[in-house]
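Only a single protein chain was left out; the remaining protein chains are all shown in position.
In this document, chain identifiers A and B correspond to the written order of the chains, with residue numbering beginning at 1 in each.
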Amino acid sequence: MVQLFYFADLFGVAVFAITGALMAGRKSMDLFGVLVIAVITALGGGTLRDVILNNHPVSWIRDDTYIVVASLAAVGTVLWVQLTQPIHEKGLLIADAFGLAVFTVIGTEVALQHNVPLSTAVIMGVMTGVAGGVMRDVICNEIPLIFRKEIYATACIAGALAFIGLRALDTPPWLDTGIAMLVVLFIRLAAIRWHFSLPRFHLLDRD
Amino acid sequence: MVQLFYFADLFGVAVFAITGALMAGRKSMDLFGVLVIAVITALGGGTLRDVILNNHPVSWIRDDTYIVVASLAAVGTVLWVQLTQPIHEKGLLIADAFGLAVFTVIGTEVALQHNVPLSTAVIMGVMTGVAGGVMRDVICNEIPLIFRKEIYATACIAGALAFIGLRALDTPPWLDTGIAMLVVLFIRLAAIRWHFSLPRFHLLDRD
Partner (left out) sequence: MVQLFYFADLFGVAVFAITGALMAGRKSMDLFGVLVIAVITALGGGTLRDVILNNHPVSWIRDDTYIVVASLAAVGTVLWVQLTQPIHEKGLLIADAFGLAVFTVIGTEVALQHNVPLSTAVIMGVMTGVAGGVMRDVICNEIPLIFRKEIYATACIAGALAFIGLRALDTPPWLDTGIAMLVVLFIRLAAIRWHFSLPRFHLLDRD
């Protein structure tokens, strides 16, 4: 079970690194820039969570598999695109939804182990899922997409709440983890399929 | 006294969250984006201070009132604006100056409790007051306003220095806190009223 979860985590790292590498490519960065953006996208959310929770050592400080996986995913993306293979956008979105589900559950669980208030646990789940992508967008000089496009973080919030609720009912770990991940996946995939969005808040700029 | 200070702190959180929500509205973010920007604006400065000072647990990890207040302020702002009530800009500026005063004094005091050099205590006071707003502007893809408009951080520096000076004189807590807050408030309000600005440093871009 723990083993399975570790591989799911690494899968999430790889997928997020790919989205980082693609964004770096859109900005015509050099190979170092591609690596850095990929690593930040993949590991930034978890690192921020651990630093704020004082949960040391941070995962990739302890175990360099994370960095290696993120780097290989970035290099693989560059090679794949250079060999003129098109990116399978839909496949990437589905993989990204899976990564989001894993990261959200991990983040929520780490927070619960620190005996924080429940609202903080939800925030830590969401932060783990989305902060890496926000850092990617901010460094690449874009307003973070997740604040504007189809439902994304809302899926994390629902998944984190499901996880906390099931954990409170003392369900076995494989069940609460599995259901919470399915909640994130289902909401996110439905939002992609039918273009669900949250209402936007428009305010005229009067500066 | 402690009770009073706690409410002043929450008032600052609410005001800063409102400025965050308004900025998110100018960028047409969705409701989740509004919440995130509001929370980062309200709690980002104190969080950065605590992480750098190794002052754990961070306030909102320990006590979820902070998150709740920031979220309610964000949601309230959206509702208020949707119901076509105009924002009272002047009122908001004055409330923001009050929040700035509270945050600066809290930040300076937390730093002094860690026995840091005095210049570091001043920086921590300023950081608590302004870093949330800087994060808001950076994520929203704006060059931080406080680096360009009327005197803002300078008010924090003066307030932090006043607080450190009075504390060294062993004045009672209500007095040093009160005077330091008044220093921030007075300088900031005077700058708004008469449009005081620091001189700017212009350098031709030769790239």
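We adopt the following convention: a residue touches a chain if its C-beta (ideal position, glycine included) is under 8 Å from a C-beta of that chain, and two chains touch if they have at least 3 such contacts.
Just so it is clear, the structure is predicted and the values come from calculations on it, not from any experiment.
**Student:** For the full complex, which residue in A:67, A:162, A:185 or A:198 touches the chain that was left out?
**Tutor:** The one listed residue touching the chain not shown is A:67.
**Student:** In the whole complex, not just what's shown, which of B:6, B:147 or B:194 touches the removed chain?
**Tutor:** Of these options, the touching residue for the absent chain is B:147.
**Student:** Quick one: which of A:36, A:118 or A:161 touches the chain that's been left out?
**Tutor:** For the chain that is not drawn, the touching residue is A:36.
**Student:** May I ask which residue of A:140, A:161 or A:179 touches the chain that does not appear here?
**Tutor:** A:140
**Student:** Using the touch rule from the top, list residues of chain A that touch the missing partner.
**Tutor:** Answer for chain A: residues 21-22, 24-34, 36-37, 39, 47, 51, 54, 56-58, 60-64, 67-68, 78, 81, 138-141 touch the chain left out.
**Student:** Given the full complex, what residues of chain B touch the hidden partner chain?
**Tutor:** Looking at chain B, the ones touching the missing chain are residues 51-54, 114, 116-120, 123, 134, 138, 141-144, 146-148, 152-154, 197-205.
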